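Take this structure first; my questions come after.
Of the protein chains in this complex, all but one are displayed in their positions.
Let's turn to chain A:
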Amino acid sequence: MSPKSRLYWIVCYGILALYGAFTLLPILYLAVSSFKTQQQIYDGIAATFWFTPTLDSYRFIFETKPILQMLTNTLIVSVGSTVFSLFFGTIAAYGLARYNFRGRDDLAFYILSIRMFPPIVAALPIFMIFNGLNLLDTKTGLIIAYTTFNLPFVVWMMTGFIKAVPVQLEEAAMVDGQSHLGAIWDILVPVLRPSIFAVAIFCIIFSWNEFLFALILTKSQAKTLPVAIPEFITWTEVGWNYVAAAGMVLVAPVLVFSFLAQRYMVRGMSMGAIKD
């Protein structure tokens, strides 16, 4: 290796290391803090990584709040909205990708623009509508709200993915004896599987982490974990160790899931980028 290329790699790895530290240190700090007492949190920089770990914070949060129920709510709402978004979003994307009709591009942009406006703008109308429909503090309500925001993303992404699959595959299946719907189900969906999986992961992560709508639309029954975390900061104390422990409970499943699924995320996102 020439000195020039060695320097190049040193710079590359240096930048990557800095970026890694920038993104991973907060999570490490969160994990470390979750094993501390409240006193140890304030012990200063030197004690950041040198302390006697304890599970007290975890014990406290599980005893004082229905963490498991909220975690279950988070899971149901995330998976539910992802399934609905993918189902309806993929059907809409198929129409946009495969049929040429007047106003198609405008419609596609309009769908994407829903994703562009700040969610807080829609929060009040959605609250009023849900109040009228008795959907407040229900998982169904939250699933509908999240689906609204996941749909444009799914439609936009899946339109691109479907366009990248030659329509002749479906036509070949139809000539082979399959119906149109059968050709989509039998041929297109399996070909799109990595893309569908990648989009699903992004939808789940969005719904899993969502805070604003969960705060406004839920109270107790359908409350999700992100809303419960700030409740450890009260008028009388700021329980950073409890916030950290609850944060870890929320983050850990996503971390594990993303780690296992990263192969599909990369494959799905790069699909169609290279012409066969």
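A few comments on the model shown:
FYI, contacts are C-beta pairs under 8 Å (C-beta built on N, C-alpha and C of every residue); 3 or more make two chains touch, one makes a residue touch a chain; residues count from 1.
In this text, contacts and distances are computed from a predicted model.
Look at the chain that isn't drawn here: its UniProt entry, checked against "Sulphur transport domain-containing protein", "Aspartyl/glutamyl-tRNA(Asn/Gln) amidotransferase subunit C", "Sn-glycerol-3-phosphate ABC transporter ATP-binding protein UgpC" or "Fumarate reductase/succinate dehydrogenase flavoprotein subunit", names it "Sn-glycerol-3-phosphate ABC transporter ATP-binding protein UgpC". Screening A:91, A:175 or A:255 for touch with the missing chain picks out A:175.
Residues of chain A that touch the chain left out of the display are 166, 168-169, 171-180, 182, 187, 190-191, 193, 276.
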